[in-house]
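The complex appears here without one of its protein chains, the remainder shown in place.
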């Protein structure tokens, strides 16, 4: 880190940023030299995305300074950062499929000639830029919608370069790419490097990080814990920097062997667009943790089991009987419940009351099983459940949007418990929930398992995953990369997730 | 524009300002004068006086055939249009969008049928009540080799350029029902007109309503010249007689709206002593409103539509039905043939405009005909009666 | 919101023009069998007149729809514009220019209101423009009892009835306006930004496009086009007509023309060329039906 030969292109000093009192970035220092690919790695929630947004002008830091090209700068909007020469390649593509490559590249700053858009110049500039990064074969007049994802990624990069960018921020650029496309991207990044452009490269995939970068900064809990020269660093060493936190919180006891019941759910050779070759067995009384990086297929697995994004191949059986989980209703009929990771978007109906939210599923399937208890009895049952999950609200008629995240989650849980499900799928059950409510939900999950339910729990929080699960499977690239028994360490999970361990189980 | 808007507002607001302030009892003080508002901008005094004079004029022409009669005719030469038959006659129709026009058009078709030998083709284009379409229609018809063009304009002002353009083509143009702002057509056929209608009805209502009684005026739409003239004549009559017109309301020809309005007025004034209407379409609804409110139906005027005539007869109403006779749809065909023969025709061709009163009511009530039929169709002698009109 | 990249989407859809040719061919056949003539001079002139009125509105509508919005108040703007123009002219050729300017200014103001409601007040464009339309309807119903004003005779003779061969002056005006709109969409920054805002407002924002300003401008231009259509109709009718816009169903037909022309209702795709095709298609269908609806009694 010392004695940098060329002066840094970008220098972040003591960057701090809080959202609603939560410290997301804390005194981050980071420097990018011209022509350097500087990788930023870290667990989910380590602050990578926020850091990138600070650099690209989307967020403004609460403290610390940003120096670019030797001068301190404040970027109030993305546009200001762009004008300064910082281009951003976003995780999701920000292209208009109906417009041509050239039109996309120059959007917002179309070249003018006598007050009119100079289309010829637009095309020729684009062609030149494409040629300069060795993508000359891509015709600038093509509609972006006709291009493959990798080519679109190229357009996205050219769009950033068209600003005469000297620093390129790339946030998970390979998230949407196939393997051979990733190679193309490598080549492209290397050529950028040759042009003296600095690249800030965020990725989950350690392989890419090692392949491309010259230095790596590891973020953990909002701090830059290390900046390492890639050449001198091994994968094990990197993973150790990424994890390694004391397990302080309390988790309920795991299942004792005699508490494990028969196999509830069996999945064989199942797959869909996002998943391949899924084989798993889930026993009654068991909490099966699902780990993996973002986009590895861990959420896709839960959604496939619930029929929200169903398996297109393979076999699933519940309690020995084959089932086809084509829709949420079908899954519900099979006794499966699902708590989504996106509570606001998929979990609650914000403007309805707590009671309405808790009754939603019971009401929805009543049509299927008419006459299963009167309405009064059902409402009474849900009221009991709301009490059982210890939901705190001003009243059952209060709109759920005024409740805390934890109480909202309890209402969602009560909704499912009203159906007495045999299999529960949790995706990030404690995301965005305060500590107290979190352990209450952990207790609830365990209690459900103890009462005979089979639980599958997706979590990106390693302590939670390891603390709650009787068994952990780790997803990578849509497959189950491996399985870990209780007592595994965070390093074990990360190693499987990023793929430093050989394709043990994949 | 604004001035016009404001003035119209004033017209309408006039009903409010002149209206007696409601006391605690809610019953207004009586007979403070007429609430008829400003005179319509369509009102032309000379036309008004002319029409009122025509009401008493004796028609010339074959007796018993009012559609061939003319009032106070001034004949014009048509020799230059003389052509050997048979003829192709074209008709640009403003629309068929109300029962009056439907009855009229059937009558016209029947009239054409009586001239089978002389008319080889009768071309009809329906403008569906759209000015734009009628302009295009007239333009289209000019290319179809018509020997004569009959136009029933959708609106006066907006059709004038198109009719002028047609005249310039040199073929005889006959306008009926609504007029145009040009003298180029060979003749303009219509009955005496709105002033006559409005006047007759207003006189009747004035005469039958007790002194100081409250009269409600119901109008269909603003801006339709035929209807505007009816109201403006009634206004003159009411003003002259000092009738207390408590409201002038537009019904849109919507019976539901009519009933609501009448209902509101009955509530507001306790009783309404006379109803004047500019058209008969919603007269039935107005009568129902009184019945539903449990009030006696006051003196009222309607039109020659059978539902009203039947109601009148069955409920023994005090009523009158001035008409805007549908037999005028026969006249353009007759006129066209005369013009093509080079015979002189009256211009303007003013048709008599009979009124149905208690005395001759029974002649016109035919229980076999549908409720929306117009009794004054002059069609009983035409081929296909009565089936064609059912 | 937008189509998946893999979906095959045409750039300038020739579909509407194929449909146009087919309609004319089939229409010609049917009308001929029916004993009429579809391509007589008067019929052609009428067709082009219908296309001119609808086209002017539809070209404006294209701009807002491409921008991801919509304008359902155009019919009332058209009516209002005929009235403003005809009443200001009052039959006087001298007042021609001020009258047209006033009509266009009134229209532009309504467009501005629409634009601000949609962008700044964040009201759904459908609701916002219907709301504004209802406001205007009340004003027109209340303030006007039929045709008013008198169009300057020179305008009636010129824009209203003058033609070059079978082509009315008004259709040439439409072509000029359409060409201008095409030029704006393809050759100006505003046009590029408008399409981007329609395609994805967030992408446009990240690329530094000022979406509000662009969309408001589009609404103003749309209302201006409707205002121009009003001036044309005033020239055709010789007077201002408070119900001509709604009678002509200019709101719905203009949207239909735009959609037929291959412009996506969600925005971000399409153009003026297709719209003109859509307008001609609708006008042709209209002409064919008009010819067929001509009742001919005892033709031999």
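Chains here go by letter, A, B and C, matching the order in which they are written, and residues are numbered from 1 within each.
Assume a contact is a pair of C-beta atoms (placed from the backbone, for glycine too) under 8 Å apart; a residue touches a chain by one contact, two chains touch by 3 or more.
Basically, contacts and distances are computed from a predicted model.
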{"item": "Protein name as given in UniProt for the chain not displayed, \"NADH-quinone oxidoreductase subunit L\", \"Autoinducer 2 import system permease protein LsrD\", \"Proton-conducting membrane transporter\" or \"CO or xanthine dehydrogenase, FAD-binding subunit\"", "value": "\"Autoinducer 2 import system permease protein LsrD\""}
{"item": "Among the chains presented, those that the missing one touches", "value": "A, B, C"}
{"item": "Selected from A:275, A:386, A:417 or A:496 as touching the chain missing from the view", "value": "A:386"}
{"item": "Hidden-chain contact residue, picked from the options C:49, C:137, C:205 or C:219", "value": "C:137"}
{"item": "Sole residue of A:308, A:413 or A:440 that reaches the chain not shown, by the stated touch rule", "value": "A:308"}
{"item": "Residue among B:204, B:250, B:276 or B:312 touching the omitted chain", "value": "B:250"}
{"item": "Residue in contact with the excluded chain [from B:208, B:268 or B:388]", "value": "B:268"}
{"item": "Residues of chain C in contact with the chain not shown", "value": "1, 117, 121-124, 126-128, 130-139, 141-142, 252, 265-266"}
{"item": "Hidden partner interface residues of chain A, rising order", "value": "306, 308, 328-329, 332, 338, 340, 345-352, 354, 356-357, 359-361, 363-367, 375, 383, 386-387, 390-397, 399, 415"}
{"item": "Residues belonging to chain B that touch the chain removed from view", "value": "9, 12-13, 15-17, 19, 22, 24-26, 95-99, 101-102, 128, 249-250, 252-261, 263-264, 267-268, 284-285, 288, 292-294, 307, 370-372"}
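The rule is short, and it goes like this: only the chains that are shown with their structure count from here on.
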{"item": "Steps needed, at minimum, to go from chain A to chain B via contacts", "value": "2"}
{"item": "Chain nearest the overall Cα centroid", "value": "C"}
{"item": "Remotest chain, chain C as reference, centres from CA atoms", "value": "A"}
{"item": "Geometric centre distance via CA averages, chain C-chain B, whole Å", "value": "36"}
{"item": "Residue numbers on chain C that touch chain A, as the complex places them", "value": "2-3, 5, 7, 9, 11, 186-189, 191-193, 195-196, 199-200, 202-204, 206-209, 264, 268-269"}
{"item": "Chain B residues touching chain C - in the complex, by the definition given at the top", "value": "1, 4-5, 8-9, 12, 109, 112, 116, 119-126, 129-133, 135-137, 139-144, 155-158, 160-161, 165, 221-225, 228"}
{"item": "Complex contact set, residues of chain A against chain C", "value": "78-79, 82, 90, 94-99, 103, 106-110, 112, 115-117, 119, 143-147, 149, 152, 159"}
